[in-house]
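A protein chain is absent from this complex, but the other protein chains hold their places.
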Amino acid sequence: MSATTSPAAPVTPDAVTFSLTEEQRLLRSTVRELLTARAGSERVREVMLEHGGFDEPLWSELAQLGLTGLLVPERYGGVGSTFVEASIVLEELGRRLAPVAYLSSAVLGTVAVVRGGSDDQQARILPDVATGAARLALAHLDTAGRLDAPPGIRAARDGDDWVLDGEAGYVIDGQHATHLVVAADTGTGIELFVVAADADGLAREPVEVLDLTRPMATVTAAGMRIGDDARLSAGEPVAALHAALTAATVAIACEQVGGIQHTLEAATAYARERVQFGRAIGSFQAVKHQLADMLVATESARSTAEHAARVLARGDYDELAIAAPLAKSYCSQVYTQAAGDAIQIYGGIGFTWEHDAHLYFKRAKSTRLLLGDPRHQRALVGDALGL
Amino acid sequence: MSATTSPAAPVTPDAVTFSLTEEQRLLRSTVRELLTARAGSERVREVMLEHGGFDEPLWSELAQLGLTGLLVPERYGGVGSTFVEASIVLEELGRRLAPVAYLSSAVLGTVAVVRGGSDDQQARILPDVATGAARLALAHLDTAGRLDAPPGIRAARDGDDWVLDGEAGYVIDGQHATHLVVAADTGTGIELFVVAADADGLAREPVEVLDLTRPMATVTAAGMRIGDDARLSAGEPVAALHAALTAATVAIACEQVGGIQHTLEAATAYARERVQFGRAIGSFQAVKHQLADMLVATESARSTAEHAARVLARGDYDELAIAAPLAKSYCSQVYTQAAGDAIQIYGGIGFTWEHDAHLYFKRAKSTRLLLGDPRHQRALVGDALGL
Amino acid sequence: MASDTASTTDERTMIEERVEALLASHPPATTPEHEFWGAQFDHGLAWVQHPEGYGGCGVSPRWQAEVDRRIEQAGGSTRNRYINVLGIGMGAGTIMEHGTEDQQRRWLRPMFACEEIWCQMFSEPGAGSDLAALATSAKRDGDHWIVNGQKVWTTLAHLATWGLLVARTDPDVPKHAGLTYFVVDMDSDGVDVRPLHQITGEAEFNEVYLTDVRIPDEHRVGDVGQGWKVAMTTLMNERVAIGGGVQPRGEGAIRQAVEVWQTHHGADGDPAQRDELLRLWVEAEALRLTSTRAKEAATHGTPGPEGSTAKLHWADLNKAITSFTIDLLGPEGMTYPGGYRFTRPEETATRTTSPHKAFLRARANSIEGGTSEVMKNILGERVLGLPGEPRTDKNQPWREVPRS
Partner (left out) sequence: MASDTASTTDERTMIEERVEALLASHPPATTPEHEFWGAQFDHGLAWVQHPEGYGGCGVSPRWQAEVDRRIEQAGGSTRNRYINVLGIGMGAGTIMEHGTEDQQRRWLRPMFACEEIWCQMFSEPGAGSDLAALATSAKRDGDHWIVNGQKVWTTLAHLATWGLLVARTDPDVPKHAGLTYFVVDMDSDGVDVRPLHQITGEAEFNEVYLTDVRIPDEHRVGDVGQGWKVAMTTLMNERVAIGGGVQPRGEGAIRQAVEVWQTHHGADGDPAQRDELLRLWVEAEALRLTSTRAKEAATHGTPGPEGSTAKLHWADLNKAITSFTIDLLGPEGMTYPGGYRFTRPEETATRTTSPHKAFLRARANSIEGGTSEVMKNILGERVLGLPGEPRTDKNQPWREVPRS
């Protein structure tokens, strides 16, 4: 996420078009209907408590609709959509907290391979990613998850092969991936490798996560030997990694907007129905004004995420260096505030395990910290602005 | 204000006694009655617009009650009280925004001379300070008012004399003082000089201030020659300056508590009386809860200021290194928030010049920035705590 | 933007032809402003949505932005919309919707040409958020009305020829039902305009005292007792006028904050303050993007809640930014450069305002044009569908409702 783009003066970016095409609207309603049917609260809870936070049947259904390969180029069996389409799916997934490997495989892994892999490598990996048969996860951090430290896995050349050693923390969906994209420290830089998740010398251990709907793993490589063809060989690996992480930053913001929107709607519905002192609690200004503030914040959060998705879609990387961290910092702030306020509006019931409020509250906090907290993201905005 | 005390672990300080003695209560009611009679809004406005922000008749009345010499030792004609008594006067002055030179002369100047002056020097200066006939002001900053820079006035030795040159900014009550305590940069350190305000080679120019009830001046010395007996010669000048500034830090917090308390009371009274939509606006939760929050903040602000005043009174300098900046940072935050919220509660009328709300709003902002803003004060707390 | 349909293509052609004709017959470079605006009215380009003969040509109001853009490109002035904002922005729509033909013919053209300035007399000391509680009375006297009362916050009253007035004509019915809407000749006997000084010392606004002011019945707008409905038209037009523009990135209050950061702090600045600056910058940009989105939605005819949240968001943010800017100034924040002046502010104040004045002026943002509390009620009830509070004042005769 270091700013490889030139510092941008505070110049107004070319305006994006926020409105959706007919097809995009159809995409939204298709995904929403699917998730309404298949990712209700009961199912999400079953998956998070009994299936380690990955809903394989739902993943298959998303794959059948082609959604797992939205960002995979058409020549490798994907849809070849822009990020605007992906942002629509992400928002809907975030609205339901649907426990599927979308962020990890369809965004992080896919972008890394598309940007870093040779044609051969892409042709080998991406068709299965598009069909959902393969699921990618990115292992690029050290065990402490530090953003400014080298990867926790090291790669050493040994003849024609590479030997991987070390430990990567906080690998999103790590234990449910079929393949790992490993960013490894070679001592002189970073290389990206694609390896089978069940390969010898590789172990995965689930992390005890705050947000059970988003599993993570610690990945350990111990003397793992792989051929050089596993190394993504086209393009600059740091640039590919940066592109994947930037796309994920925007993706998280889009997902957050879905969660924020749900939070606003659910809390508003409750405030309309719940009666205390002979009146709906939403008639009290204490509650009404809190929801009005949440509405204001929701609309602005949506603007930042949709803007970033469109900037990414059109490949305006100078503006993206501002828009991506801006969206994630702002949406994270709004989500954590809204999810906390919602619990307050629900009162006691919102503090129970059986109510869904805590699932959103935990997702909000967890995504706030994922790939850099708002303060970190704001610093990136400042760097890009030259402030 | 640099921490000359040793870093204190977060150890609970010896408890102070918050309650007042009978005499202290009498002092409070005496001052309050005087100011109710003599420092009403009309008079304050007259003084700030027509008399440069100094109410000479009121100063005389305070002097007749012995209040201008509260901190002057008895042997020099003062009352020799503790800072608790001074804090009571300061709170009442802050409540009325009474435009008198109390902070400058009775606190800053007095403490500097008591801590830095020889017996002879104290005997020469302090009796007039106690009677109010002399008024001290402290010139210790550079023209930009930077806290971390050397004084703007330089002192050079010339035979038995000193020659002063340069400019000091933001001298509180500078144009109304009879004497200036000048902190001058000698090149190897700082010396404090007491000079007559109308001496040759000294010029004073009023600053255009945000808060018209607290005048400030820029003081210029141009080849001003003074004898060495004008140099405060007992004790370490830096320590004397530090003591004066720490006392002023606490004094400002006490004064702020008066302003906060007035703001809460006045806004509450308005909210009880003002009717819109057929009800007192204080019956609406939007207003009621804002005032409840203000009440909570007011009580805590008071605790920090009273604690700091008592710690100063008992001379516990380790604890004071925490308590003084803590009080000023907290009271400043509360005052600016409360004074702004009050304008919102008043609505349009609170935005008019004729309403007093803006006077408190400006005092709040101005004292927030005076001698270091809350962020600066918090850093001092952190330094004292070793955090 | 979606491509023009057939009918919008026709409208575009018609607009373009009219603008060309106007610019050809009245070259901006050589035509006095008032004359140009008069001609613009005559060409149906003042309020394009008005019918022919009333300053318009009967097309969708969204063409107005295009007309203004072209006029400005050709060097023409559109600052009449600013100079006479209460007339052109709010009064015109009201008169078109509720006025008689005589009134429309009499008032619209001189208004647009800025030959006559307008002001608005709605708020009163006792009726701020609760506008419908207003107490200024109008009593019938033959074919005239006799008006008594006091209005506040009347921008431009000291320059105005005409004033939009809501007054109570029946105190015995519930408050919303007893109001009537008038246009007052500001030169009438009994109209006393006094400057109202604000916390900057300046007098941007006025108080207007009305003592036995006589208004001919033909200056009544709408029926007797319909004043609330007519006033709502005026206020709706106000909101549209406010929500119109989207500033470039980094403009407004945040520009000043960034400038102070760069001049007073820069690379060596305190990281805690830099983070706060960036937090505000991010929020300002989020708001700007929301305004852009709202504008786009409006032109596509499907406005969402993003439109109604901007005023509320902006008010809080502007207060926060201007206050933080003073903190960034450090000791200089304790000054008021130039001192307090008890005069009228200059017209183009927004561009040249010091951070200090901006800081003070911003306190009114969450009060003027609807307090933030009222805006939150509106958002909560109209956008989110939350129920209102129990009201006792709505159905009681005005005379019996408690007031202060």
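Per-chain numbering from 1; labels A, B and C assigned in written order.
We take it that a contact is a pair of C-beta atoms (placed from the backbone, for glycine too) under 8 Å apart; a residue touches a chain by one contact, two chains touch by 3 or more.
Not measured: the values here are computed from a predicted model.
Tell me which of B:123, B:222 or B:387 is the one touching the absent chain.
B:387
Out of C:270, C:316 or C:381, which touches the unshown chain?
Residue touching the absent chain, from the options given: C:270.
Which residue among B:78, B:94, B:132 or B:282 touches the omitted chain?
Within the whole complex, the residue contacting the unshown chain is B:282.
Please output the residues of chain C touching the missing chain, sorted low to high.
Residues of chain C in touch with the missing chain: 270-272, 274-276, 389-390, 392.
In the complete complex, the non-displayed chain touches which residues of chain B?
Residues 10-13, 15, 17-19, 268, 271-272, 279-280, 282-285, 287-289, 291-293, 295-296, 299-304, 306-307, 326, 329-330, 375, 378-379, 381-382, 385, 387 of chain B touch the chain absent from view.
For chain A, which residues touch the unseen chain?
Interface with the chain not displayed, on the chain A side: 141, 144-146, 169-170, 207-212, 216, 273-280, 284, 286-287, 336, 340, 343-344, 347-354, 357-358, 361-362, 365-366, 368-370, 373, 375.
Assume only the chains that are shown with their structure count from here on.
What is the chain whose Cα centre is as far as it gets from that of chain A?
Computed centres place B farthest from chain A.
Averaging the CA atoms per chain, pick out the one whose centre lands closest to the mean of every protein CA shown.
Closest chain centre to the overall C-alpha centroid: C.
Centroid from C-alpha atoms only, then distance chain B to chain C, rounded to Å. What do you get?
Roughly 43 Å separates the two chain centres.
Spell out, as numbers or ranges, the residues of chain A touching 2 or more other chains.
In chain A, 284-285, 289 touch at least two other chains.
Going by the touch rule set out above, which residues of chain C reach two or more other chains?
Residues 373, 376, 389 of chain C each touch two or more of the other chains.
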